[in-house]
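All protein chains but one are shown in place.
Per-chain residue numbering starts at 1, and chain names A, B and C are given in the order in which the chains are listed.
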Amino acid sequence: MSAAAPIRVGVLGAKGKVGRAICEAVEQAPDLELVAEVDHGDRLESFGEAGTQVVVDFTHPDVVMDNLKFLVSNGIHAVVGTTGFDDTRLDTVRSWLIERPDVGVLIAPNFAIGAVLSMRFAEAAARFFDSVEVIELHHPNKADAPSGTAYRTAALISEARRKAGVGPSPDATTTELDGARGADVDGVRVHSVRLAGLVAHQEIILGTQGETLTIRHDSIDRNSFAPGVLLGVREIGNRPGLTVGIDPLLDL
Amino acid sequence: MSAAAPIRVGVLGAKGKVGRAICEAVEQAPDLELVAEVDHGDRLESFGEAGTQVVVDFTHPDVVMDNLKFLVSNGIHAVVGTTGFDDTRLDTVRSWLIERPDVGVLIAPNFAIGAVLSMRFAEAAARFFDSVEVIELHHPNKADAPSGTAYRTAALISEARRKAGVGPSPDATTTELDGARGADVDGVRVHSVRLAGLVAHQEIILGTQGETLTIRHDSIDRNSFAPGVLLGVREIGNRPGLTVGIDPLLDL
Amino acid sequence: MSAAAPIRVGVLGAKGKVGRAICEAVEQAPDLELVAEVDHGDRLESFGEAGTQVVVDFTHPDVVMDNLKFLVSNGIHAVVGTTGFDDTRLDTVRSWLIERPDVGVLIAPNFAIGAVLSMRFAEAAARFFDSVEVIELHHPNKADAPSGTAYRTAALISEARRKAGVGPSPDATTTELDGARGADVDGVRVHSVRLAGLVAHQEIILGTQGETLTIRHDSIDRNSFAPGVLLGVREIGNRPGLTVGIDPLLDL
Partner (left out) sequence: MSAAAPIRVGVLGAKGKVGRAICEAVEQAPDLELVAEVDHGDRLESFGEAGTQVVVDFTHPDVVMDNLKFLVSNGIHAVVGTTGFDDTRLDTVRSWLIERPDVGVLIAPNFAIGAVLSMRFAEAAARFFDSVEVIELHHPNKADAPSGTAYRTAALISEARRKAGVGPSPDATTTELDGARGADVDGVRVHSVRLAGLVAHQEIILGTQGETLTIRHDSIDRNSFAPGVLLGVREIGNRPGLTVGIDPLLDL
């Protein structure tokens, strides 16, 4: 890496479970310095006093807009994993950034780099294969099937195939026990496994004559967001304006 | 291996696709000798003239009973992959064997050792895990879903769990897109993938707190029956009477 | 399950990390009741006072022999995960059990059911396949390669093949970059992967003409011993004398 001065990082929601994991990750990164930890009840001004360059916000939809308004108006970049951003909120953030064109804000629903990469790779590969199916596997306490990631993956694959004029995956099934062939998401078959001993996993299998390509993502702990957050912290200073999702940071 | 004289092997249906593959496999095995090849129109007596000890029969339901009657009455062991054996036919073969208690006959619907082993292992492991699901993956020209092997695997797992008093796999799904959670076969979820580039594959995943055990069988060509047939040829001389399925030969 | 009275369970080393996990697992099992938690400085007599039937001991080599002597002489079954048992110690425990032939003691180095099952399955399958190799994958902080489990797995496979007269796995390699073909453990190739994001995983791949059988074990948290410990607690009352390893409990 470079011998430049470390980036000065602050954390909002520093005492929450996620916030603590981020503080720890920042402290272990040699090119980052943790200079301010702020939680419910603390003053936002301490970020400025500490010379903070980038603030990570994993807080709550109720407070995140106030946080962001403060950070943007004070020239501090932001990396945001807090949920609840709809188009109205995103437009509001954009309007603040017009006043401060030097500031970068990254808002992402998913910081797991492997999950984002696997979706992008599946999308890029989809048009070259006759067949594609998705298997997602999760712990048995999950309430929805398929997972949100599987829905989104199937949608990306489906759109890529439609654009390239690729027809549906071949399937000669005439006798099916109800459910065997999985759910149909935009023309892509999705299978949801729920199993003790698993956390969050997804496999995209693409096949053509004589060969298959499999893209698999395994996430086994809740800290798998940390590398993606650090990537955001390192990059957001060079990306003024609003960035939605970590995909643009991956240079694919 | 032993320095004993090679076993003298004959093949019935020797000119068919499967028959030719078996002839080739026998010829390549140093402990076996191919002494007679018989097909439609040839005389069965040539087996006796060649001193055949074991005959492999992959022919047709219309002729296999006549073949077997001849072989048993002439004291020749038989390894049979021909289909169409119901209880009545099996009882008929047993009645012939009463007259010739020195002769062994093996009739098996599936000679793929890996497939049989994986079913047995799944059955043995099933009661130690909270969760179990089956994923079977085949070429897209297959008409039925799930596969016959998957049905049988699920039934074996289900019975093992029932005997041990194990309850159903935990599943908190409340929102399911139709088919996502697969088919329910005797209480076991089975997922059927159909994909260009595949042949015949099955994966049984068992899970409990913090760990999973996966048993996977991949069959990529039609000759995967050959090692199982050779195993039958080598063992049937020591197993007088009727043996159904190769399971007993595996000493599990 | 049965409607019998729950088994009354005590835990030694109850305040340690492992001990707490076991207490929690016992409390969640409907057929078990946690009646006594004992740690450093507590009186062993409290087990008798609480009517304990089985005690789980994950303590220290320095104290485990005293614990066991007390438990056996008081007619309490024991399930022991503490390390440091050599032949001398095992003989001492056996001598105590002669006096109390009604008591069962289970001492096991590895309670991960999946790991034990996968080794047994590999051993049972080894003689039916031309080829077999082992890939073990662990976190990058592991000091030894291959893992102890991989060494033991390879030894079991090698012995099973030797007994059955199976020759070495075929290998036509003539040009090898140093290390590419893995380590040779008793004639079995073992490959050790070390990777961030992994915990402890092992895959045994067996192959013959046209088919492969893969047995894979994934352990992703430190609590993967719990189901094996509970299995021991449930079974040890029916197995008087000394049992070493959980293998006999698996009825394979």
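Quick note on the criterion: contacts are C-beta pairs under 8 Å (C-beta built on N, C-alpha and C of every residue); 3 or more make two chains touch, one makes a residue touch a chain.
No experiment lies behind these values; they were computed from the predicted model shown.
Considering the full assembly, A:Gly114 is the residue among A:Gly16, A:Gly114 or A:Gly245 that touches the omitted chain. Only one residue in the set A:Ala50, A:Val63, A:Leu231 or A:Val244 touches the chain that does not appear here, and it is A:Leu231.
Within the complete assembly, B:Asp218 is the residue of B:Glu133, B:Glu203, B:Asp218 or B:Glu235 that touches the hidden chain.
With the whole complex as reference, residues 197, 199, 218, 220, 224 of chain B touch the missing chain.
Think of the hidden chain as still there; on chain A it touches residues 1-2, 25, 112-115, 117-118, 121, 124-125, 128-130, 165, 206, 208-224, 226-227, 231, 250-252. Although one chain is hidden here, its contacts on chain C can still be listed: residues 129-133, 135, 137, 140-146, 169-185, 189-198, 205, 207-212.
Keep in mind that, in the parts below, only the chains that are shown with their structure count from here on.
A turn of 180° superposes the CA atoms of chain A on those of chain B, with the angle given to the nearest 5. Between chain B and chain C the centroid-to-centroid distance comes to 33 Å (mean Cα coordinates, whole Å). Residues of chain C in contact with two or more other chains: 218, 220, 224.
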